[in-house]
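Heads up, the thing below is written out as structure tokens.
Note that one protein chain is taken out, while the other chains of the complex remain in position.
Chains: A and B, in written order; residue numbering restarts at 1 for each.
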Amino acid sequence: MLKEPKISDDQREIWREPINYEKFFKPRGEVHIIPERCKECNYCTNYCPKDVLERSPTVNSHGYHPVRVRPGKEDSCVACGMCQTICPDFAIFIREVQT
Amino acid sequence: MTTEEFHPKHALIRDERFPNVWCPGCGLGILLQSYLNAVEKSGIPLDQQVLVSGIGCTARLPGYAKFDSYHTTHGRAIPFATGMKIANPELKVTVVSGDGDLFNIGGNHFIHAARRNMDLVVICSNNFNYGMTGGQHGSTTPLTSRSASTPYGNVEPTFNLPYLASALGASYVSRWTVMHPRQLAKSIRMAMETKGFAFIEVLSPCPPNFGKFNGFGDGFEEMEFYRSKSTVQNDARLEDVSIDPFHGKPVVLGDFVNRKRPSYIMLENELVRKAMGVKK
Partner (left out) sequence: MTALLEPGRYFADGNFAITEGALVGGCRFFAGYPITPSSEVLERMSERLPKLGGHFIEMEDEIGSMAAIIGASNAGAKSMTATSGPGFSLMQENIGLGIITETPTVVLDEMRAGPSTGIPTRVGQGDVMQTRYGSHGDLAPITYAPNSVQESFDITIEAFNSAEKYRQPVIIASDQVVGHLSEVLEVKPLEEYDVVQRMMRKHDDEKGVFSYTEDYVPMFVAGTGFRGNVDSLTHDERGYPSNEASVEKEMLEHLLGKVKKNEEKIVKYEEFLVEDAEVTVVAYGITSRAAKQAVRIARKKGLKVGLFRPITLWPFPQRRIEEIAGHTREFIVPEINYGQYSHPIREYSRSETREIHFPPGAIPDYGVILKEIEGAFK
């Protein structure tokens, strides 16, 4: 029996699962945030393809709400690096982790 | 998730100067990252990398990169860089400055450096206005758009920068936006490999000025606007690539020109050797 792959509901609508899904290497990323640098531009939250990030309710010393990982999405990052590349403030980066 | 302090670009930036001066959603930080990615991939020794800028928001960029960096006067980055490059051709000199800096006050230097095919990488961040001074219009402000000094809409046609650079004989010419960070980094790397004058126009959002005056809610909306308008066409006819996004015209991006022409430094080296009587 196939195990439940970790993909979101909206993705499930578009993609059909390959039968050998389990055999593919799925990169996993660990999100690192430097909250003091975040200016809340929301580029990363908007451009993350897995919708991992959101504004946090906390405030940094410059008055911005730095981003954080959406609760429940801790394991969802696929290390595409989009947030790191698009962040103008060098406030977020991804380390790929081996699973 | 962790809140770690060391960004992967830690060694290439002046960490102690962050957070940077730029507004939330300003595209310049993305340009900085793309430049650093290009530097890493280029294989050029880091100590040879030199950044020169004029004055403006864009011109603050060199101050955040951990290379020899020179923040000069408004419009004069290109002649300053020209002097550096001629005095020491080993240097890889990149000019990063704003559209106003390079094409309004500094336009004369741009056309001459391109005509000489001076061995420089020139990156122009085009945010369609003078960001630093509060969003007045300049020679890149699109027709009919608003700015702090075109309250009734701009009546001046814009420069078509890739067409201009190409006509002047630049060895390399491209246009990207900060929404294309990977292509942009690759383009900067190609520019660094070019012999002669390499010019890159980078469209970048300026949310509190150009964005606000033209009805964009935030940087993201402005980014999305450029993204939705842009098409990549490397072999575009450069006559046709002027920017006029408010009248339904697509913004054409691409690596437009990449050609071999004798560069200034090549020709000047020969001249000096001849004058010194050095035989080949």
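Criterion: a residue touches a chain if its C-beta (ideal position, glycine included) is under 8 Å from a C-beta of that chain, and two chains touch if they have at least 3 such contacts.
Predicted model only: the values in this text are computed from it and were never measured.
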| field | Partners of the unshown chain among those that are drawn | value | B
| request: Touching the absent chain in the whole complex: find that residue among B:F67, B:F128 or B:W176. | output: B:F67
| Residue in contact with the excluded chain [from B:F80, B:Y130 or B:F197] | B:F80
| said: Under the stated touch rule, tell me which residues of chain B contact the chain that is not displayed. | reply: 14, 17, 46-48, 50, 52, 55, 62-63, 66-73, 75-76, 78-88, 90-91, 108-109, 112, 268, 271-272, 274-277
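Keep in mind that, in the parts below, only the chains that are shown with their structure count from here on.
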| note | dist(centroid_CA(chain A), centroid_CA(chain B)) in Å evaluates to 30
| remark: Seen from chain A, its contact residues with chain B in the complex are 30-37, 39-43, 46, 62, 64, 68-69, 74, 84-91, 93
| query | Which positions of chain B touch chain A when the two form their complex? | reply | 1-5, 7-9, 13, 18-20, 22-30, 32-33, 178-179, 181-182, 218-220, 223
